[in-house]
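Missing here: one protein chain of the complex. Every other protein chain is in place.
In this document, chain identifiers A and B correspond to the written order of the chains, with residue numbering beginning at 1 in each.
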Amino acid sequence: MKYTLIVHSPPNAGGGSRSALAFARALLAAGHETTRVFFYHDGVENGLAGRVTPQGESDLLGAWEAFTRDTGSELALCIAAALRRGVLNDEEAQRYDRAGPTISSAFTIVGLGQLVDAMLQSDRCVTFV
Amino acid sequence: MATGNVLLLLRRSPYDGAWLAEALDAALVAAAFDQRVAVLFLEDAVFALLPDQHGERLGVRSPGKIVQALADYEIDRVYVCSTSLANRRIRPDSLVISAEPLDTAAQGRLIANHGVVWND
Partner (left out) sequence: MSAPARDKEGYLVNLADWSPAVAEATARLDGIALTDAHWRIIHLVRDFHARTEVSPAMRPLVKLVRDALGKEFGNSIYLLSLFPGSPAKRVARIAGLPRPTNCL
């Protein structure tokens, strides 16, 4: 089946982001399809580059980056939510005169409309709050 | 699926950061993209339905105003959890827009009837 995953949890509160990643891996291993993972609300902070994981903890950003490298699934941040939280790509950093991009290169910035579109084209839509 | 039938479950309190305003924006965008959208206010999100909100005094948008755009986006299926209202001593006829109170059984049927459920 085709799944759309939506992640509302930030990396450092709640367990939603880690659950979503484990779920996405399990889906693909079971032969399902998940072409895009969407991040909304505080979930967009998952795309913030430059996060340093303390020793002894597992690197969630690195794990998402590895996931998209391994699977080709897109990691998509909603633009309005991302701007508000300072997760910017080159284009947005220039548009708003910020010092530079802050987004991990494994993530992309999209409009909410693309999320709506993906939800409607999938068989299941699972939210991680 | 692809019925174009989306239900958003809204739970957060209206001034808990930007959360509820963002969720309402998601509902509006889905409607603007031609989807049939319904919203169900649960728990502290029911406070968003109270009139006379002035988020500008906090420097933020007022969910109590944003909900008044739902009808303009042709989102006319607005539901509210009757228990959440009762627990907060809010009368269904005191809300800023009309919202149909649903008990938990009716909420279950509502969720079952929607192909896409956005849990917020």
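Here is the rule we use: a residue touches a chain if its C-beta (ideal position, glycine included) is under 8 Å from a C-beta of that chain, and two chains touch if they have at least 3 such contacts.
These numbers come from a predicted model, not from an experiment.
Q: Taking the entire complex into account, which one of A:20, A:37, A:75 or A:112 touches the absent chain?
A: A:112
Q: For the chain not shown, which residue from B:20, B:66 or B:110 touches it across the whole complex?
A: B:66
Q: Among B:9, B:28 or B:81, single out the residue that touches the unshown chain.
A: Answering carefully, the residue with contact to the hidden chain is B:28.
Q: Could you please point out the chain B residues that touch the chain left off the display?
A: Interface residues of chain B facing the absent chain: 25, 28-29, 31-32, 34, 55, 61-62, 65-66, 68-69, 72-74.
Q: By the contact criterion defined above, which parts of chain A meet the unshown chain? Give residue numbers in ascending order.
A: Missing-chain contacts on chain A: residues 79-80, 95-97, 109-113.
The rule is short, and it goes like this: only the chains that are shown with their structure count from here on.
Q: Quick one: which bits of chain A touch chain B in the complex? Just the residue numbers, please.
A: These residues of chain A touch chain B: 6, 8, 40-42, 80-81, 84, 111-113, 115-117, 119-125, 127, 129.
Q: Could you pull out which chain B residues touch chain A in their complex?
A: Residues of chain B touching chain A: 1-2, 4, 6, 17-19, 22-23, 25-26, 29-30, 32-33, 35, 116-120.
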